[in-house]
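Complex shown without one protein chain; remaining protein chains in place.
Then we have chain A:
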Amino acid sequence: MQFGIFTVGDVTTDPTNGTTPTEAERIKAMVTIALKAEEVGLDVFAMGEHHNPPFVPSSPTTMLGYIAAKTDKLILSTSTTLITTNDPVKIAEDYAMLQHLADGRVDLMMGRGNTGPVYPWFGQDIRNGIALAIENYALVHRLWREDVVDWEGNFRTPLQGFTSTPRPLDGVPPFVWHGSIRSPEIAEQAAYYGDGFFANNIFWPKEHFMRLINLYRQRYAHYGHGTPEQAIVGLGGQVFMRKNSQDAVREFRPYFDKAPVYGNGPSLEDFTEQTPLTVGSPQEVIDRTLTFRESFGDYQRQLFLMDHAGLPLKTVLEQLDLLGEEVVPVLRKEFAARRAEGVAEAPTHAARVASRDAALVAG
């Protein structure tokens, strides 16, 4: 099982002192956070893609390429890559390029995005959101698997005799997750291809995601990729920790109360009860995270949101120390002890190359 962090990349004023980082500071802070993730023993760093303020990460492969050069083990991923408004040809090219530079430490999560105007800004119509996700990914999937592609669709110019370069590292494309918070069509898409399904469950009650993940598992089996239990599931999480639970609550409350996504709404207490947000001691985070398995089954990737709502870099780095030193080692052990027989390992490039080679030998 892989553990990591995902970042939205928001530039948010720290509500406790009124300071706002510059874009330059925020971008460098994201890099520092990624390097820290590797240092404390996390497996994955994933970043969002946005095309409007107050978010800085419009260009994920640029940042991930830079981080790749400064890390050795960290898997670099996205949360999410906009499959609707990016040119699928550029996605295929950019992430194959990144895959080579990072020696295979790359996967990505496709998503439709939640900012309406991004569609018209990139020449698309939001009413085609699902259709764009389906058609564009179908093209990416072919471009990574067929050396020469002839293609015609509804949303981009046709291709005749097109070869996407560079070809995927070792002939094995990056692993793909499909992220969705509400669309059964996307769970179905992930199941059809045997790709991963990432449910970013952090802002909503679990019952909703249990339905989506169950659907994905059933359909994964329906399409012959394995048993429902072998489907590849990723989940979000959101935590703030201090040694002492009361200190965590006291320190995080002003950030919670003014957070861009849920601020000025329910109380911290109600929100922690109704969503996976956990504010407390490392032990409380461990206990809460272990309950995810009870709700959703054995899963392969756990990403935490750690650096939003204006939290200062220093605080985020302290959080990562706690996560890496006190939480994740226990979670690795506890999840491993509970894991059912036959559950899939978390996807890595090396394992995918090995299973491709094994399939070739088996003929």
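As a working rule, contacts are C-beta pairs under 8 Å (C-beta built on N, C-alpha and C of every residue); 3 or more make two chains touch, one makes a residue touch a chain; residues count from 1.
FYI, contacts and distances are computed from a predicted model.
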Options "ABC transporter ATP-binding protein", "Cytochrome c", "Oxidoreductase" or "Sarcosine oxidase subunit delta": UniProt name of the undisplayed chain: "Oxidoreductase"
Touching residue (missing chain; options A:144, A:271 or A:335): A:271
Touching the absent chain when the full complex is considered, from A:94, A:107, A:135 or A:307: A:135
Options A:189, A:238, A:272 or A:300, residue touching the unrepresented chain: A:189
Option from A:28, A:70 or A:208 whose C-beta touches the chain left out: A:208
Missing-chain contacts mapped onto chain A: 130-131, 134-135, 138, 152-154, 158, 184-185, 188-189, 191-192, 203-205, 208, 211, 215, 219, 223, 261-266, 270-271, 274-275
